[in-house]
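Every protein chain but one is kept in place in this view of the complex.
Naming follows writing order (A, B, C and D), and every chain is counted from residue 1.
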Amino acid sequence: MHSINEDELQPQESTTQMVRKHRSPFQLSLQRFLKNKLAIAGMVVLTIMICAAIFAPLLTDHDPLEHNLMKVEQSPNSEHILGTDSSGRDNFARLLYGGRISLVIGFSTMLSTLLIGLILGVISGYYGGKIDSIIMRLSDLVLALPFLVLALTIIAIMKKVTIGLFVVIIAIVSWPSLTRIIRGTFLSLKEQEFVLGARAIGASDFRIILRHFLPNAIGPIIVNATLMMATMIIVESGLSFIGMGIPQPTPTWGNMISEAQGLRILRYHPEAWIPPGLAILLTVLSINFIGDGLRDAFDPKSERR
Amino acid sequence: ACNSKDDATGDTATETEKPSEVAETEEDEKAAEEGPKKGGTIVGAMYSAPAGMFNPIFYEDSYEANIIDFVFEGLVSQNESLEFIPSLAEKWETNDDQTEITFFLQEGVKWHDGEEFTADDVVYTYKAMSDPDYESAGGVRANYVQPLLGYDEYQSGETDEFVGVVADGDYKVTFKFAEPNVSPLYYASFPIIPEHIFKDIPVKDIPEAPESLQPNKLIGTGPFKFTDMIEREQYVLSRNDDYWKGAPLLDEIVWKVVAQSVMIGLLEKGEIDFVASPGGIAPADYDIVNDFGNVVIVEQADFGYQLLGFKHNHRTTADVESGALTPDNWVPNKKLSDPKVRQAIAYAVNRVGLVGEGHGEGLLHGRGQPINSPIAQQMWAYDENAVTKYDYDPAKAEAMLDEAGYVDVNGDGFREDPDGNEWVLNMDYPLGNELRERSAPIIQADLEKVGIKVNLRQPSEMSVYVPELTDDNTDWDLYLIGWNLSSTDPDPSGLWATRAGYNFSRWNNPKSEELLQKAVKAPEAFDQKYREEVYAEWQKLFSEDLPALLLYAQNSLWAYNDRIQGIKILPHTMYQDSHEWWVEDAE
Amino acid sequence: MVQTTAIEKKIGDELVVIRDVKKYFPIKGGVLRRTIGQLKAVDGVSFSIRKGETLGIVGESGSGKSTLGRVLIRLLDPTEGQILFNNEDITKLRQRQIRPIRQNMQIVFQDPFASLNAKMSVEQLVEEPLIVQGSISKKERKERVKAMIEKVGLRVDDLQKYPHEFSGGQRQRISIARALILEPKFVICDEPVSALDVSIQAQVLNLMKDLQDDLGLTYLFIAHDLSVVKHISDRVAVMYLGRIAEIAPKKELYENPMHPYTKALLSAIPMIDLNETPQTKREKIKLPGDLPSPANPPSGCAFRTRCPKAFDRCAIDRPELQEIQTDHFVACHLYSEGTI
Amino acid sequence: MNQPVLNVQALKTYFYLEQDLIAKAVDGVSFSVYPGETVAIVGESGSGKSITALSIMQLINKPGRIVEGTIQMNDRNLLELKAKQMTSVRGNQIGMIFQEPMTALNPVFTIGNQLIEMIRKHKKVSKNIAKKKAIELLKIVGIPRPAEIIKEYPHQLSGGMRQRVMIAMAISCEPQLIIADEPTTALDVTIQAQILDLLIEMQKRYNMALLLITHDLGVVYEYTDRVIVMYGGQIVEQAPTKQLLKLTKHPYTQGLLSSLPNLEEDVDRLGTIKGTVPPAYNFPVGCRFSTRCPYAMEKCSQSNPELFQYDIDHYVRCFLYDVGGEAK
């Protein structure tokens, strides 16, 4: 077989460079991510939160819904380490179980928003044309209505707000931002030569989207989805505050804090609001750190070397 | 006093066996030493801004009443025993069959603009409420005029002669009723508005008129004038120097709208001086506020109660669509049709637990009472001895259920109905009252403790809840609701008569119907003793047949800064005779 | 049209023939974003490429070289004209029908960083065309990938690496491997060496030449570096503003340029000429001004605004390509006076 | 006369990368430029040409740092100047032209604004005078309608025009030295010729020294007097242009020349240099070119040869010519 220009062959870099394993861009990103101390700290904290939520039954004997009317608004004591709430339910148990709901809400709103955003964004960004302008006008329209206002209006229309419904509503209201990001990423990828190259070898649209667009768009998508999850946890608590979140007695961090609306709780029962407040703060902070770490890890600027 | 109506939100209620046991004594002494002073401003707090309609015949919310109470007066008011006492009317007399009542008015009463108050103003007020356009313009107080003679003809426009209330000279006015009336004073207690201001404004335009809405345009006879407002923030009442009972001592009363969440802080700091109905202070805050040292708390039973309703019957879909309330078409709710079951439920609910017996207990922290009768406990008609009390007794409840055949046959921990079928009671509750929202899961747990499976459903906004409650062609079994009662007359038929719209239980008991009618039937009913007896019988029936389990009546907790003197605490209000209020630190 | 057929007659067994190909891009504007004009990126180009030869295309930036290349393999749809590939008219084929034909025509792009999907390993990159096109077994695929990667001067070890681990020249080798794995007959090289350093450029050019000999490839080689084009091409076409100004065998074109633009272009290139004497010193023809916008080209001959020899007729008539000498076509009125 | 405009000695500019890697982008570069002279720096991408230029201007950004060396200009060591003093050297004594005409001008200010700003900074003249001067400069660099162009924004001009504006800017204060970092790489040949001719014309006109960075040996041949060839952050060969191209000494320079396709003669295969430029943070031990050098000897991979004088004006960094160190 014909072999070309032996003398032009690279003296392989591995001989001159330190021996490196071949890492895929994904592995490289992961490597960069793992070097980011804040992001790792975020991971650790988030993992603890998630574990605490998952293993709630092991961490407390109390039922978050079980009330004891003889022990209302108690200060911390040996039985109720964070005291009890205004219905005599154990705050610690509610904190743990509330974490489940809050995290699930954050996660599933993010997922469903991502799903809508991905589908519409891909269609819009890849095919362009009429369908693109329709989707974009639609997103303009949704964006024109302030997020909370729209969410509130829809929630008010619903007779009963369940977690599933809540998730769907938030997703319906918040898809445009992700859709636009995904569309933008796709549009810029569309101009890249490697996409033309893929078309030149006769790859189908499906293949181009799946093998060429998505892997390259995954960075911004993951980053934005992560940050969105943080936002959603805050949104949930805000809606709970207005009384339009997940209704009691289901515990969520949001409706735990919103019980602190009165100065009495604020002043005399810090154990009732500081833990859920901290839980939200830490979770959102961790997620933001992770998102930021992911952003750095996926940053194309650091990809060249 | 105005009948405050806090629609969706504040349906609080209670009773109190010991009306106004207040820490008044100390203050009274001090006051006596120094004597009342003129001047000063006090600040009252309300939690929500009034919608802005300050015309008594059109207002709706209780925040508006906060202004109206100081600006307008009725012919009569009520004393601490809830008896009617003279106000704008000096005295009155009824004819023999109680179809007419004649008032002799105070002379020399001046409207805020200096005009004389006369019998024509009284006539005008009632005429306006009978106007054909009154209801469509948004008026909701027609019940005050409906029993008047000739109301239907006048209201439907058949005649423009209004004969229900007639003046005889400037200071004599007669109310004429179509039928003998057992509580004519109630109907005559409505605040009077000035004819000279409104006579040229068509009734349908009154709601938009500045005279109904704006400071300085609003003219009443009360001790304070409405002089200034920053919408949704502040409402300023200034002294009416020409007040007929004597010039008020205070310069100004300022109402501020503050969030409930910060109220106690402001109260402690002295930035607000008093907070009363609607709302008052939260039961859980009682101990804290009590410790402030500068604040006096007034605790007394509220006019109203919360209840756990049993749907005795459902309406048919056809009825719902046609809007007919036809008891004959009603479909009995089998799940709850056995009175034993209802009684068992009543024993199973720990109402004392809900109320609690002190701070840190129950939802009310002890600031209220479980009640057993649907008549306000302050009322003469209230008779606690006539009723079954249903003290918390789960064992008894279980025994009764067993007896009624509701036993757990399949061993799932819940009882099945006598036929062995699954027996699940649906329970619904509305949003809007935090305590009530919290009580729902607690009641559910109580019932499940005795083996009754309860399907507690998601709460909904009052505006969604009530239509479903009303339509009733649903699968509802248990529901929560609360009522505010009038302080004027104990007649419960507005809520519990079979055909009453608000009889959400669709309670259809002929005996009850008979008693309710008997209690207001002339001429026997002119005798209060007689009515007392009939109502006692009815209350007994109620507590046995149980269209609803009455849960508790919350105490109203009013609070004011101890710099204010001269406040007169009545069961239904503390705003009466505000011209006598004064502050120690006035210059 | 007449000239085009003339070209065809001259040359047998053409692999690619294009006739009067045009590609206009719409210019949107106005209140309603209507198309208010057309950007004539390629404006009537005809030529043919024989099997095994290399046709070089030079021209300034924006003259439509890349667009032409993309239209040729139907990555863009031509506005007008006809494209014959292997005697088959592929102008009107739908994308679905084009796909199998893609096996025979490939493209190598300019930017070695943007033209490879950074998320795929070399093996995936080179294998992908086989997956898309073929029905060969996985084992055979791997074999062919290995063979190909060695052919372009990379090592089998490199297969597991990712593009970011390679230098520009090596990446370009990957691109070439990817383009050639389907054993196409025709490869469009869109400035494959412009982004590379000279030493690397030489490696890649040598490789491309070797591969051509080895596999009997036909190239359309786009570049703006005249010396590179000369080195690799058999014939060279000079483009100016979407049209071909001159097309000739390379020796003919470089020794005897006819079009004023070609002349200027050749004279403008800085060159090392160590034997230069004041006599042999090339005289520089300086072109004033910039390339006009293809959205608003000058009337008549597009080059007239910068042409040192322009005369009245250039503003009126558009010169067509005509064969002045055997195989040497020029589009310039200077050479058509006799025909008037 | 023989006083150089610029004298760079032992300049080292390193980039301190993550993981303690140090990119020795410029590693001991010494050269001088004399008045009126055109000096070229050539070399492959990454050889340190731009960093050398930016070091002279002291425009190295983090994580880069000039670690050693002197840059003499008019008896002053620029590296010892205070930041403030340096601003009056930039633009005033040294003008600079960059590679990308598309991004080198601030997109939100008019051409005039950016020109006038510079004139006023160094000349302290009134706005009006500066404006007149700006128009004149634009006319000098061959921009048509200069009075209108000064009101336009960079994006309204073509690449060639913008590069002319950059030249106008660079010469506006008649500096003693102009550094042009690949001023024509992004332009078409016909435009490239225009620009290079203009540069030389300006150089003659104001008698400036020109340091022209390029990787096009053709440009070097036609436009420059002296060449510095860089490889791996170091100078590997330096000589008058004709001499260097004729009597090429360093294997790297030879390789570069042989890999150029030539218009004059046809070769079937181009000469090549195997491999690629090693990254600046990982140079081979010994001679930096040793890994690619066809003549590499054992000692090449052990120690790095010095740049020594091979001929009067001809310096080479290669053991092939280091006759036992005699040349020293």
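Keep this in mind: a residue touches a chain if its C-beta (ideal position, glycine included) is under 8 Å from a C-beta of that chain, and two chains touch if they have at least 3 such contacts.
Just so it is clear, contacts and distances are computed from a predicted model.
Of the candidates "Secreted protein", "Cytochrome c oxidase subunit 3", "Na+/H+ antiporter subunit C" or "ABC transporter permease", the chain left out of this view carries the UniProt protein name "ABC transporter permease".
For the chain missing from the display, the contacting residue among B:157, B:420, B:501 or B:523 is B:501, taking the whole complex into account.
Residue B:207 is the one among B:207, B:327, B:405 or B:566 that touches the chain missing from this view. Checked against the full complex, the one of B:60, B:338 or B:533 touching the unshown chain is B:60.
Counting the whole complex, the residues of chain A in touch with the unshown chain are 137, 140-141, 143-150, 152-154, 156-157, 159, 230, 234, 237-238, 241-242, 254, 257-258, 260-261, 263, 266-267, 277, 280-281, 284-285, 288-289. Contact between chain D and the absent chain runs through residues 54, 57, 59, 61, 83-84, 87-92, 95-96, 98, 100, 103-110, 114, 117-118, 121-122, 153, 155, 166, 169. Mapped onto chain B, the interface with the missing chain covers residues 3, 5, 7-8, 11, 49, 51-53, 58, 60, 135-136, 138-143, 207-209, 212-213, 228-234, 236, 256-259, 261-262, 265-266, 269, 323, 461-464, 466-467, 470, 481, 483-486, 494-495, 500-502.
One rule holds in what follows: only the chains that are shown with their structure count from here on.
Overall, the chain located most centrally, as judged by its C-alpha mean against the mean of all protein C-alpha atoms, is A. Greatest centre-to-centre distance from chain C is found for B, with centres as Cα means. The distance from the centre of chain B to the centre of chain C, with each centre set as the mean of the Cα atoms, comes to 90 Å. Note on chain placement: the centre of chain A and the centre of chain D lie 49 Å apart, centres being C-alpha means. In chain D, the positions touching at least two other chains are 272, 274, 276.
For chain A, the set of residues touching two or more other chains reads 5, 8-10.
The touching residues of chain C, counted against chain D in their complex, run 60-61, 167, 169-170, 197-203, 205-206, 209, 224-228, 230-232, 254, 264-266, 268-274, 284, 286-288, 290-291.
Against chain C, in their complex, chain D makes its touches with residues 44-45, 158, 160-161, 188-194, 196-197, 215-219, 221-223, 242, 245-246, 255-264, 266-274, 276-277. By the touch rule above, chain A contacts chain C in their complex via residues 1-5, 8-10, 12-14, 22-26, 28, 192-194, 196-204, 207, 211-212, 215-216, 303-305.
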